[in-house]
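Omission of a single protein chain aside, the complex is shown with its protein chains in their original locations.
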Amino acid sequence: MIKITEKAIDVQKVIDTACSLGAGAVNVFIGTVRNTAHAKNVLWLEYEAYESMAVAEIKKIVDEASHRWPLLGSGVSHRIGTLKPGEVSVVVAVSTPHRRDSFEACQFIIDNLKEKAPIWKKEVFEDGEEWISAQPVRAVEAQS
Amino acid sequence: MIKITEKAIDVQKVIDTACSLGAGAVNVFIGTVRNTAHAKNVLWLEYEAYESMAVAEIKKIVDEASHRWPLLGSGVSHRIGTLKPGEVSVVVAVSTPHRRDSFEACQFIIDNLKEKAPIWKKEVFEDGEEWISAQPVRAVEAQS
Amino acid sequence: MALERNVLIMEVTSRYKVRAFGITKDIIGGKETVVEMEGSTVGELRRYLVSRYPSLTGLRSLFIAVNHTYAEDAQGLSEADEIALIPPVSGG
Partner (left out) sequence: MALERNVLIMEVTSRYKVRAFGITKDIIGGKETVVEMEGSTVGELRRYLVSRYPSLTGLRSLFIAVNHTYAEDAQGLSEADEIALIPPVSGG
């Protein structure tokens, strides 16, 4: 299951999608909105996606992961729209027979998603707003 | 929150315990009962814990993790009693400001929990039962 | 109008619709722009857009996607392609 959604993500549902009776291990990564960035208070974030391409890119990443690790199930859900601090922006869940693989595969998927999926976030502060990582001068500060 | 419980684990509750407004990343490991072991069908597992010591050992592990990584929150819940294939035996959740730390800290906790926490499982098959990893001859087969 | 039709018949100028996301939406002033230019590769489109919107050079990176896939500069374009500007991504 790969999903881009404007609704709040139901973490348990993504986990359920990834689970399998043959699996002994499920690893889940949950990205949440932090309340500070560059030492400023974040009021909210605006997430935008090129949805059809984002789904296609994430699918490629999950396919690559399932070639490298024995994935028995997976689920990826990314939220778009307006998110407040504490809200869940992304959930990646994978299941494998053994635990090391579940950690490695989950990290591979989120690392690649962040690098390749056409999704953008804009941080909105009290005194302005900013597309994250877009400009070189900001690139160093915005690493996460 | 560190808990040994006979009741089904509410994964979302463990995650909620670990979440923090300052965190951008939550990593969750979920151990589930596999339906096969040593190529035999598992009917169910019996988990037993030396509860007071298990809680103390897991607390030491989480404390050590919070010295090594910037943990903002954590939750560990381990189930005991009779578990059927597909059921959740353990949940570890941690939150950190950035994602790499969340993966490393979560894996550190589950790896050490499996090595040190006084908890035992017995696999029950159609034709017998067996305490996992207890005897040398079984040690190699039972690695996971 | 007569001139434009003439040019199209000569197959020198192509007309591409280009979608924009994130900061590139702000730079081009909308979700989509139509490009009429001579040239039919991703690289030519990129040079055209950068000359028309110099602020694009200030981005940390700028990819062009064709039909939902990151494209190389040498890749050819056809007018029916779905083309999109991909500024530095920041999902997750």
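Per-chain residue numbering starts at 1, and chain names A, B and C are given in the order in which the chains are listed.
Methods note: a contact is a pair of C-beta atoms (placed from the backbone, for glycine too) under 8 Å apart; a residue touches a chain by one contact, two chains touch by 3 or more.
Source: prediction; values computed, not measured.
Novice: Touch partners of the unshown chain, restricted to the chains that are shown, please.
Specialist: B
Novice: Using the definition of touch stated at the top, determine which of B:Lys13, B:Arg100 or B:Lys116 touches the missing chain.
Specialist: Looking across B:Lys13, B:Arg100 or B:Lys116, the contact with the absent chain belongs to B:Lys116.
Novice: Kindly note down the residues of chain B that lie in touch with the hidden chain.
Specialist: Contact residues on chain B toward the absent chain are 31, 47-50, 52-54, 56-57, 78, 89-90, 110, 113-122, 131-136, 139, 142.
Here is the rule we go by: only the chains that are shown with their structure count from here on.
Novice: Would you kindly count the fewest steps from chain B to chain C, each step being a jump to a chain that touches the current one?
Specialist: Step count on the best path from chain B to chain C: 2.
Novice: Would you mind checking which chain's C-alpha centre is most distant from the centre of chain A?
Specialist: The most distant chain relative to chain A turns out to be C.
Novice: Go ahead and note the Å separation of the Cα centroids belonging to chain B and chain C.
Specialist: Chain centres of chain B and chain C, defined by C-alpha means, are spaced 51 Å apart.
Novice: Quick one: chain A and chain B, Cα centre-to-centre, how many Å?
Specialist: Here the centre of chain B sits 24 Å away from the centre of chain A.
Novice: Scan chain A for residues touching two or more other chains and write them down.
Specialist: If we look for residues of chain A contacting two or more partner chains, we find 31, 110, 144.
Novice: Multi-chain contacts only, two chains or more: what residues does chain C have there?
Specialist: 92 - these are the residues of chain C that touch more than one other chain.
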